[in-house]
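Questions regarding the structure given below will be posed in turn.
What you see is the complex with one protein chain gone and the rest in place.
Moving on, here comes chain A:
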């Protein structure tokens, strides 16, 4: 907006210069260069009007910059004013108010405009509107419904907001997916175990062909119960994932397995759901100590409320075995 105001007020002839602007690459750059050049012409003519014969390049630039800032500010403020009144296009009065706001005496403007010695700058030639490559139009664009003013932008192409139906069978899809998942997992497992078997010690079921059905050799571990009892990381990971999606899971279950009757509960089932709830509440309340039995200071307050002898501080040794007289 602001730009167009400038253009309108300062129309001048810069045709001779515009030819050299071919070097710039983008249309935007082009445009900005052209505007700046126009402003320079305006500044030069104003200077000439004032009686200057020549000016330093730096002075020129500074003045141009000032002019541009001023015009921009006028444009910006005008727009703000107009939007303040819930309109989208600034009117003359917006600009007037702006100028007043900026401390400019508007009354002097008509006089100034009609001064005699003013130079007329020819309007820059209209550059060929750059050809906006036409977007591919797919389908018929929708027209605006009646309640939308026609000035509003057009609907985008239908393909950008309308679901495109596809024609694949989800059923066979499922089977294929399962099939794929199964064979993929099996392949990975087989490759992995084969690799392990090839790189480590193995045992074989056949004496004649040791490579057939290789079994990774059983290695005793020092603490065998750990790996046997603790869930593997993979399982824990799975568990986390399922926990978050548990809600979905449950509904899924009900939808796709109608044969699960929920009212027919064994007690074990009850227990298990209790277990999971208990678990959560237990987590909050549980008091856990490192084996040393030293109460971590941070939690001390909380834990002191539970009077359990194993949580008490270990006493320092005092003297020789005092006779224990603390009997109940």
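We adopt the following convention: a residue touches a chain if its C-beta (ideal position, glycine included) is under 8 Å from a C-beta of that chain, and two chains touch if they have at least 3 such contacts; residues count from 1.
Simple rule for what comes next: contacts and distances are computed from a predicted model.
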Study note, to complete from the structure: Matching the hidden chain's UniProt record against "Proteasome subunit beta", "60S ribosomal protein L18a", "Prolactin" or "Transcription initiation factor TFIID subunit 2" returns "Transcription initiation factor TFIID subunit 2"
Study note, to complete from the structure: The one of A:115, A:134, A:151 or A:317 in touch with the missing chain is A:317
Point to revise | Residues in chain A touching the chain absent from view | key: 171, 174-175, 178-179, 181-183, 186, 189-190, 192-193, 196-197, 203, 205-209, 212-232, 234-235, 238-239, 241-243, 245-246, 249-250, 252-253, 256-257, 259-262, 264, 266-269, 271-272, 274-276, 278-279, 281-283, 285-293, 306-312, 314-318, 324, 326-328
